[in-house]
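Working notes for the structure below.
All protein chains of the complex are present and in place, except for one that has been dropped.
Chains: A and B, in written order; residue numbering restarts at 1 for each.
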Amino acid sequence: MKQIIVGMAVGLGLWWSGGALAQEEIVRYTITSVAENRMTEEVSLSSADITPASAPWTLVKETLHGGKQEGVEIITLDNGVLQIVVVPTRGMSIFQVTKGDVRLGWDSPVKELVHPQFIDLESRGGLGWLEGFNEWMVRCGLEFAGHPGRDQFTTNTGDTAEMDLTLHGKIGNIPASEVEVLVERNAPYRITIRGVVHERLFFGPKLGLVTEVSTEPGSDTFRIHDEVTNHGASDQEFQLIYHGNFGAPLLEAGAEFVTAARQIMPMNAHAAKGLSEYRHYKGPTPGFIEEVYLMEPWSDKNGQCGALLKNRAATRAASVHWNIAELPYLALWKNTVAEADGYVTGIEPAMSYPFNRRVERAFGRVPKLAPGETRSFTLDFGIHEGKEAVEKAEWRIEKIRDGRETTVIETPPELPE
Amino acid sequence: MKQIIVGMAVGLGLWWSGGALAQEEIVRYTITSVAENRMTEEVSLSSADITPASAPWTLVKETLHGGKQEGVEIITLDNGVLQIVVVPTRGMSIFQVTKGDVRLGWDSPVKELVHPQFIDLESRGGLGWLEGFNEWMVRCGLEFAGHPGRDQFTTNTGDTAEMDLTLHGKIGNIPASEVEVLVERNAPYRITIRGVVHERLFFGPKLGLVTEVSTEPGSDTFRIHDEVTNHGASDQEFQLIYHGNFGAPLLEAGAEFVTAARQIMPMNAHAAKGLSEYRHYKGPTPGFIEEVYLMEPWSDKNGQCGALLKNRAATRAASVHWNIAELPYLALWKNTVAEADGYVTGIEPAMSYPFNRRVERAFGRVPKLAPGETRSFTLDFGIHEGKEAVEKAEWRIEKIRDGRETTVIETPPELPE
Partner (left out) sequence: MKQIIVGMAVGLGLWWSGGALAQEEIVRYTITSVAENRMTEEVSLSSADITPASAPWTLVKETLHGGKQEGVEIITLDNGVLQIVVVPTRGMSIFQVTKGDVRLGWDSPVKELVHPQFIDLESRGGLGWLEGFNEWMVRCGLEFAGHPGRDQFTTNTGDTAEMDLTLHGKIGNIPASEVEVLVERNAPYRITIRGVVHERLFFGPKLGLVTEVSTEPGSDTFRIHDEVTNHGASDQEFQLIYHGNFGAPLLEAGAEFVTAARQIMPMNAHAAKGLSEYRHYKGPTPGFIEEVYLMEPWSDKNGQCGALLKNRAATRAASVHWNIAELPYLALWKNTVAEADGYVTGIEPAMSYPFNRRVERAFGRVPKLAPGETRSFTLDFGIHEGKEAVEKAEWRIEKIRDGRETTVIETPPELPE
């Protein structure tokens, strides 16, 4: 068996670290590595090679072709139940996760996984990010994560100057520098896709993201575990929003959003009008104008908070749980426009709200990382099928609420000049 | 024969759709396809394989290397008389068309077919398009097609905001998502290069261009047939200019432009000074400042209008004919600068004039496409050699004029604020 793995791995241009393979508890495959000057065009792994005692799983890495997706790399991990598609070329975003005919993902009018070479974030007054927006899970950040517009920064002469931030930051359009797959050789045989993405410049932030997407063979849950580190020598502001986007089949007329919020407020006057109905979704509605609701979640004694989207019949749902200390805010983005324009809702655990960083800073929601400091973020996702499973997932959130009320602020926040 | 085609096609990574080959009337080769995740580096087809009864022709697809052209794909169709070079990587622009030593094309100071990865349309205050400008036929559009500068757009909140348009729009720097070759197996054995180019973003236009360049074996004419569709759910403004550019050998001192114009006016005060000589060209003139003339063509009972450029001796000409209902305007761009700076004239059938969209909108020249609506554009080009052929081509335009006068407006239009 060992020889077969070796043969396969070398044949595929894969490598593993460490010594005697049989004694390793974790097998590690390098797919892309700046450190090793390596990029593997195609990779194909399976349970038979590494974890024969586990449920069957496969991992395939491919390169996309044609149009704006030319050269984009994707990794598809099929754990036997879930198919998770990670996009190393686009900052380790997750294109979609499917379980049978349930999908975490949506139908964006942007039809290709766009290579960053074709994205100009400065386009349209800082809205260029929208030309590549179609993944299920996109991180917004790391230097800035919210709306475009003027904000201050510190120049090379130590002075304060102004620059135009671009929508949702850069991290989603930076290719990963290191990509590897880690497989536990013993039960529960956890499989992890790990990527390292650098958002660095001279006279600017030196931020690093180490992201892990992992699951177990046969499981209907998976985890995102991220670490953000300040590699610079000065304190560094940073922002992070987990912009998770859902369309059909979970989103539909009558679909419902569930969370346990300590407080909710509309992001602007338009959203204020829809506040009483914020939990409920319309079907595709041509001309619908987006509504955003800003929440502070309740958490349980372990700091866990959660949110859930279920279909009208309450037979299918997707849930996310995370720690309030890591991501204290939650934005709900309702954009139930016509299907052709991108019928979608965003459930967005975050370190701040999606206003421009200037606004977030004024409200004290832009933390700093000390030199060398790392912050971790863990999000657990589940796909729930059947009325019973959906009820159980809802019940978990009700337990977090534990009977506590939601303070509803009916007017949007007054923004600083 | 069938097996040979199969062998060749598979060996080249080509595929065709449909069933029994012998019964197909059109053979279809996919070169690039997002839908099929395919990009073929090199392709070589010829008449012997598909249309042995026709005049000989060849089609070759190559990838360019070095400098800013690294990775640019070109397709050269030689119908036995014309060599047509299409550039899928640059929005299906046509680099040049040659017939013997006559050329539709010019010598731009930009010497490489520049890959869009090296173009920043926002550069130089919205003039970055000029860093890749060297093709014979470039489409300007689709969201906007004219001069750079501020204009309004509708934001994601439904509000009207302002953005900076960039010169001549994006479509010429978007790689085609689908590229295929269609060959009729029966006379006249028409050969078509078809491309699909998407200009799409979230919270913005969802416009699609399907473009066909086609000719027949042995012919000295060819056709561009384009369709532009609004794939969004709301009405969508769009613009389209066919920016056809000619240098030597047709353009020279004493060369002449011929059309049948109902009305002509200069684009600015500088052009007004040269109005009386608008039909005639100077030789390369260092320091020459461009002159642009704006025309509404006359059309015949079928709606056909036309224009022509002939050399001094009237022994060579190129002509274009199109339908006035599709492209009601014609701009003539005279830029007879020194050869080193790009000695060129542009003959530009268009949906509008090349002012900023803000201006064109004010004059009512920016149409909208309803959701799902498609508009078609057909342009027929000919290369004419010999005095007799040139006279015949001129006579065709005189027949369109049919004795009608040209209204000459001697001052440029007053532009809105």
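In the analysis below, a residue touches a chain if its C-beta (ideal position, glycine included) is under 8 Å from a C-beta of that chain, and two chains touch if they have at least 3 such contacts.
The shown structure was predicted, so the numbers you read here are calculated from the model rather than taken from an experiment.
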Residue among B:E24, B:D49 or B:E70 touching the omitted chain: B:E70
Candidates A:N186, A:S234, A:S276 or A:T407 - the one touching the absent chain: A:S234
Options A:K206, A:H225, A:R312 or A:R361, residue touching the unrepresented chain: A:K206
Contacting the left-out chain in the complete assembly, out of A:D78, A:D120, A:E184 or A:D341: A:D120
Hidden partner chain, touching residue among B:G204, B:P328, B:G342 or B:G382: B:G342
Absent chain, residues of chain B that touch it: 62, 64-70, 108-112, 117-118, 120, 122-125, 127, 130-131, 133-134, 268, 270, 286-287, 289-290, 337-342
Residues of chain A (touch criterion as defined above) contacting the omitted chain: 32-39, 116-117, 120-122, 153, 156-158, 161-164, 174-178, 198, 200-204, 206, 231-234, 371
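Just so we're on the same page, only the chains that are shown with their structure count from here on.
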Centre-to-centre distance between chain B and chain A (centres being mean Cα positions), rounded to whole Å: 41
